[in-house]
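Step one of this worksheet: look at the structure below.
A single protein chain has been omitted from the complex, and every remaining protein chain is retained in its original position.
What follows is chain A.
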Amino acid sequence: MAEAVAVGADRESLGGRLRDIGFWADWAAVIGLVALVIVFGLASPSFLTLGNIQAMLVSAAILIVLAVGQTFVIATSGIDLSIASIMTFGAVVLGLLYAAGWPILLACLVGVVAAGLAGVINGTLVAKGRIPDFVVTLGMFSAASGAALILSDGKPTQVVDGFLLALASGSVGPFGYFIVVAAVVVVVAHVALFHTRFGVHVLATGGNAEGARAMGIRTGRVRLAVYLISGVLAGVGAILLVSRVGAAEPAINTTYLLNAIAAVVLGGVSLQGGRGNILGPVVGALLLTALTNGLTLLGISQYYQPLAVGVVVVMAALLMRYQR
């Protein structure tokens, strides 16, 4: 009985929890975000204005969508290094179809489908080809950006369209459409991960693939599905990106890739898989965006931003070793 009591004693006093480093590790991203908001709020009067907060949320939207896709892959103990390249690829497909006179909605749809197909290729090679995730998606990273360059001949395509303009500038109340899109993705992903059989099987595949197979879970299908999700969300990110920039650019965007992984790590999702959580990576994405935004407002050269991101991510990873 003594064992059962010890295991069940989860409810500690608040004071006890604050002294427990595990508590800080579990809440690292939230605490980091609050700390950044306080520091930048004190240092720069414009940081906490409504306008700046709205701007931050809008610029965090693409990162949030990508981080959610990355979370599903990482929860199965994989990693999608191609997520930003697939977004670029989807954006180029969208832009070229639009330039060829396709209706914008159809162009967006095909862009998402193209990105999803790239994800299916990733998933098939990982699940059926039994090639490590890292190698497959490193290959796709190169192949998708290569395809984007070939299709577009290396040139950006202007996409000036009423629908995409409205998407970038319109809002529901104080929340821009970008924020609405990101919020919908987050809610659907959260429900899928924690309230469906699929979500349990994702975590089981990442936690103990052999055990999951012994219980009859088709882990290959699960791996395929998470790469499909990652690809489709990269396609959604592509629509937001084209809408924001007003053009489809074939340039490789490694910042999005690294920040998407960093957001997931900051959110407390273990790279070993088996542990997942959607809100953590969202907070991680907000934290990274606030960091960049705050440094810009303080007039610190943008050359320092990657350095700051790197320091924050590694510090968070150190703290997470104490996660319970």
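The rule we apply is simple: contacts are C-beta pairs under 8 Å (C-beta built on N, C-alpha and C of every residue); 3 or more make two chains touch, one makes a residue touch a chain; residues count from 1.
To be clear about the criterion, contacts and distances are computed from a predicted model.
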Record-based protein name (UniProt) of the chain missing from this complex, from "D-xylose transport system ATP-binding protein", "Tetratricopeptide repeat protein", "Ger(X)C family spore germination protein" or "Hsp20/alpha crystallin family protein" = "D-xylose transport system ATP-binding protein"
Inquiry  = Among A:59, A:142, A:208 or A:305, which one touches the chain that has been omitted from the display?
reply    = A:208
Candidates A:46, A:158 or A:196 - the one touching the absent chain = A:196
Touching residues on chain A - with respect to the absent chain = 1, 3-4, 7-8, 191, 194-197, 200-201, 203-204, 207-208, 210-212, 214-217, 274-275
